[in-house]
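Yeah, one chain of the complex is gone here, protein chain that is, but the others are all in their spots.
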Amino acid sequence: MKIGTVTGSVWSSRKAPCLMGQTFLVVSTTEGDMVAADQVGAGTGDRVLLVTGTVASRFCMEAPVDAAVVAILDPEKN
Amino acid sequence: MKIGTVTGSVWSSRKAPCLMGQTFLVVSTTEGDMVAADQVGAGTGDRVLLVTGTVASRFCMEAPVDAAVVAILDPEKN
Amino acid sequence: MKIGTVTGSVWSSRKAPCLMGQTFLVVSTTEGDMVAADQVGAGTGDRVLLVTGTVASRFCMEAPVDAAVVAILDPEKN
Amino acid sequence: MKIGTVTGSVWSSRKAPCLMGQTFLVVSTTEGDMVAADQVGAGTGDRVLLVTGTVASRFCMEAPVDAAVVAILDPEKN
Partner (left out) sequence: MKIGTVTGSVWSSRKAPCLMGQTFLVVSTTEGDMVAADQVGAGTGDRVLLVTGTVASRFCMEAPVDAAVVAILDPEKN
């Protein structure tokens, strides 16, 4: 998993039907920006844990996503 | 997922039979150019959301593709 | 697999339910830091073997993780 | 998918039994050289479309390959 910081979200009116209802966050990592499906209610500024690849898809109930935010790191402990 | 900009498409007369009927777009990203199967009717100049890896294949009905354009970003909001 | 050195762990109170009970280690590799589920009881300073991708998930009993520490290297032999 | 140019092939007498009968091409891409199983009869100098990861394996009838040449680009159109 990667650690990143949420910097915003992306909006799309024209998307694949199976993506409806998903919130997509822009997450800044040391390897560049990624777009990830939010699974924990993260917001801008939160440091988060990102899971990537096929497991993100399974986690998101088989939606065709390849990255998901699965945890928000505790600010005081990390 | 990655954000990229469609810069064109690729043409091939000699391809694996299971790829027939797919449109392949060239998408420029910060990590370089990728070729992705179009799922949303994107065109040159559109900023798009790219899904990569096995999930792209499943999304494209099990075709052997490893990247797919799954959303067009709203120009005014992103 | 990759070789890395454990440099710490991450804490999160707000995480996906299926991640409860997992210990997440920060592992430094030549490609940067990664966060991986601990499967062998590794601690800070240990040189470890990291498995990444879908196989890490299967190894961790289908939890949505994409990296796991699966071995501690013998200090005297490596 | 990635675009690359075939620069040669690799030969191996000592290989895993399930790889027998496959032709392995060296393909030069902007990310470096890759070795890919040929699915379309490509030759040195051809510009080709490469699929990587698990989908390449499925495409090659479950052989343990992680890259496959799946199309030859039309020289006059790309």
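Here the chain labels run A, B, C and D in written order, and each chain numbers its own residues starting at 1.
We take it that contacts are C-beta pairs under 8 Å (C-beta built on N, C-alpha and C of every residue); 3 or more make two chains touch, one makes a residue touch a chain.
In this text, all values refer to a predicted model and were calculated from it rather than measured experimentally.
Undergrad: Would you write out the residues of chain D that touch the absent chain, in ascending order?
TA: 10-16, 18-19, 24, 26, 32-36, 53-54, 56-57, 62, 64-67
Undergrad: Pick out the residues on chain C that sit against the missing chain.
TA: Interface residues of chain C facing the absent chain: 1-3, 30-31, 39-41, 49, 51-56, 58-59, 68, 70-74, 77-78.
Everything below uses one rule, namely that only the chains that are shown with their structure count from here on.
Undergrad: Through what angle, to the nearest 5 degrees, does chain A rotate to match chain B on its C-alpha atoms?
TA: 70
Undergrad: Averaging only over C-alpha atoms, locate the centres of chain B and chain C and give their separation in whole Å.
TA: 32
Undergrad: So which stretches of chain B touch two or more other chains?
TA: 53-54, 56
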